[in-house]
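Since the structure comes first, as C-alpha cells, the remarks are kept for the end.
For this depiction, one protein chain was excluded, whereas all remaining protein chains were kept in their positions.
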Amino acid sequence: MSADKRPLVQLQDVGRDFDVSRPWLNRVLEGAPRQLLRAVDGVSFEVEKGETLALVGESGCGKSTVARLIVGLYPLTRGRIAFDGLDLAAPGTDAPALRRRMQMIFQDPYASLNPRWRVRDIVAEPIRVLGLVASREAERQRVAELLRQVGLAPEEGEKVPHEFSGGQRQRISIARALSGNPEFLVCDEPTSALDVSVQAQILNLMTDLQERLGLTYLFISHNLAVVSHIADRVGVMYLGRVVELAQADKLFAAPRHPYTRMLMDAIPDLQMTGKARTPVAGEVPNPLAPPAGCAFHPRCPHANDRCRAERPILLGPASGAVACHAVEEARI
Amino acid sequence: MAAVAGWLRRAWGHDLAWSFRRSPVTIVAALLTLVCVGGALFAPWVAPHNPFDSATLNLSDGFTPPAWTEKGSAKYLLGTDDQGRDVLSTIIYGARISLGVGLAAVLFSAALGILLGLAAGYLGGRLDAFIMRVADIQLSFPAILIALLIDGVARIALPRELHDALAIYVLVVAIGLSKWVDYARTVRGSTLVERNKEYVQAARVIGRHPVAIMVRHVLPNTMGPVLVLATINVATAIITEATLSFLGVGVPPTQPSLGTLIRIGNDFLISGEWWITLFPGLALVVLVLSVNLLGDWLRDALNPKLR
Partner (left out) sequence: MNAPLLEVKDLRVEFPTRRGTLVAVDGVSFAIAPGEVLGVVGESGAGKSLTGMAIIGLLEPPGRIAAGEIRLEGERIDNLPPERLRKIRGRRIGAIFQDPLTSLNPLYTVGDQLIETILTHLDVNKTQARTRALKLLAEVGIPAPEARIDHYPHQFSGGMRQRVVIALALCAEPRLIVADEPTTALDVSIQAQIITLLKRLARDHGTAVMLITHDMGVIAETADRVAVMYAGRLAELGPVRDVIHAPRHPYTAGLMGSIPKLAEATASPGAAGARRHGRLVQIDGAMPRLNAIPPGCAFNPRCPQRFARCAAERPELLPVGSALASCWLYANGPR
C-alpha cells in the first residue's frame, strides 16, 4: 500500500455483544444467568479509498453486524472505528458529519423502501435532511438525475414502491443512498434477494457507479462467486471473527484458511457438471457456546491440541492475512 | 409467486371498493350507518318535532301510542313519552348525542393510545415497560368500571352545575380513557415490526431525528389495524355511553342520549307504554350493528390472508 493512501475506514478490535438473556423476571425465578451473544469479536480491518472490500461468511457469522456497526445502527461494545482518520466515538469528533459521508444499501428490496412514500420523496429524503439543495426545483432536478443514474426514468419518481419489481426497487435504494453524496457505501447482501439476471444488472450498475463516482464499497455477501466478481479484497468471517483477509485474486486462487477452502469447495460449480465431490462435514456451532480455541476446530481436518486450546490471531500483511495455527506452523 | 403477488399488491388500492361492492350486508350496513349519521347531523331539519322546545310540548299528548295502533296519532309516528315528546324526534336527537360521544371518545382514546403505543414500541426500554404495565393493570378492570370511576371522581371533584355542563366531556374522557389500551397495544405491536424493517434503518442511517422517523415513517404504516379498531370501537363506545346513561351516570336527562331514553322508557314498560323504550332500543341495536358490520368488513378487506 502506498503512503499517500490513508484508509477511509479503519476498524480496530471491534466487538459487539447482544444480550439474549431471558426477561428479567424469568432470570430471577429460574435462576438463569445473563447470556451474551458475541456477534462480532476482535474484528480489525481497513478499507482503502476507492476499493471494494467484501466480507463473506455463512449466516450468523457477524458480517451484517459489522456493516451495521460501521454505519452506527448498533453501538460498539468494544474497539474503535475511524472514518477518514477520525475516531467516530472520540469526544471531539463530529460523528454525524462523518456519518453523512457513508450510506447503506440493504438486502430486502421489499422492506427497505417505505411502502407509503412516493419514490421521489424516498430518493429526496437524504437531500432534505442534509439540506443539500436550496430550492424545490433544484431538488426535483437532483432526484431526476439520480433516477437516471440508476437506470430509471425520472417520471417513475411519481410511483410508489409496490409498482416496481425487486431489481427496480434495489435501484431506488441505490439512488437514495447516493443522494446524500456519500463516499462510502455499505452494501449488505444487496443482490441476494434478486434473481440472477437482475443481480447481474445491479452488480454492473454498482461497478459503473464506483468508477464514475469514485465510491468505496464494503460489500457484505454470502455468495463467493458474487464476491469474486466485485471485490478487490475479501475478508472471510466465521463465528464473529475474521479468519482470512486477502487480495481477492489471491484468496480465490489459493485459499489458505481451512474454512475458506471449505467454502470454496462447497460452491456448486457450473463447470464441473455431474462431477462428484466431497461434501463438507458439520455445521456452524451454536454461537452462544462457541468452541474454545479456534472456533473452527471441530470441523477442521487439520486441528490439533493447540487449535483446541489457543485462539489464533490474524497474522500477515493486508494483502493476505490468516488466523490459523496450521498455516502459521506451515502444516498446511 | 412474486409476479402474481406484485400484481395483487398493485390492485390493493382498488380492492376496498371491490370487496365493498361484493358484500350486500356491508352495503346495507353502510346505508343504515349513513341514515343514522345523516339523521344525527341534520337532526333539527330531519326530526318532525323539536322535543326540547317546551313551547311546542303538550302534556296532554303524553303517552300517545305509535301511529299504526288504535289510539295512535299521525302527528306522532312512533308515539310520545310521558311529557308528550315525539319518540321519533327524541331518538334522532338522542342518536346525535350517542354518535357524538362515541366518535369523540374514539378520537380521544385513539390519539392517546397511538401516541403511547408509538413511543413505547419505538423507544422501548423502561418507557415501554412502564406504559405497557399500566396498560396491563388497566386491562384487568372492565372498561365500564373505569368509566364509572372516572365519572364518579369528576362528580366529586366538580361543583354540581359545572359537572352538568361538562357532563358530556367527562363522559368522552371516561370512555376514552377506558379504551386507549387497545390502540396502544395494536400500535406498539405494529411499531415493533416496522421499527426493524430496513426502511426505518435506512432513515436512521440518513440521520433523521427519532421523532421524525416515528411520525413520518413508522406511524403511517401502523394505521391499517388502527382504522379497523377505531371503527369497531365507535360501536363499543356508543354501547358504553348507553350503559352509563342507562345507569344514570351518563349525560344529563336534559340532553338525552339513546341510553337515557331507554332508561326513561324503562319506567313505563310495566304500565304498558312499551314504545317509549322499545324504539330507542331498536335504534341503538341498528346503529351499533351497522357500525360493527362495517368494522368487520374493513378488517377482512384489509387482511390479505382472508381475500
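Lettered A and B in written order, each chain numbered from 1.
As a working rule, a residue touches a chain if its C-beta (ideal position, glycine included) is under 8 Å from a C-beta of that chain, and two chains touch if they have at least 3 such contacts.
Because the structure is a prediction, the values reported are computed rather than measured.
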Q) For the full complex, which residue in A:Ile172, A:Leu224, A:Cys294 or A:Cys307 touches the chain that was left out? A) A:Leu224
(Q) From the list A:Leu29, A:Ala97, A:Ala138 or A:Ala266, pick the residue that touches the absent chain. (A) A:Ala266
Q | Residue among A:Glu158, A:Asp249, A:Glu310 or A:Glu329 touching the omitted chain | A | A:Asp249
**Q.** Among A:Asp195, A:Glu310 or A:Glu329, the residue in touch with the chain that has been omitted
**A.** A:Asp195
(Q) On chain A, where is the contact patch with the chain that was removed from view? (A) 58-59, 165-168, 195-201, 203-204, 207, 211, 222-226, 228-230, 232, 247-250, 252-253, 262-274, 277, 279-280, 283-284
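Please note the rule applied: only the chains that are shown with their structure count from here on.
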Q: Using the touch definition up top, name the residues of chain A that touch chain B in the complex.
A: 68, 71-73, 96, 99-100, 102-104, 106-108, 111-116, 125-126, 129-130, 162-163, 165-166, 173, 176, 180
Q.
Using the touch definition from the top, list the residues of chain B that touch chain A in their complex.
A. 2, 6, 9-10, 12, 197-199, 201-208, 217, 220-221
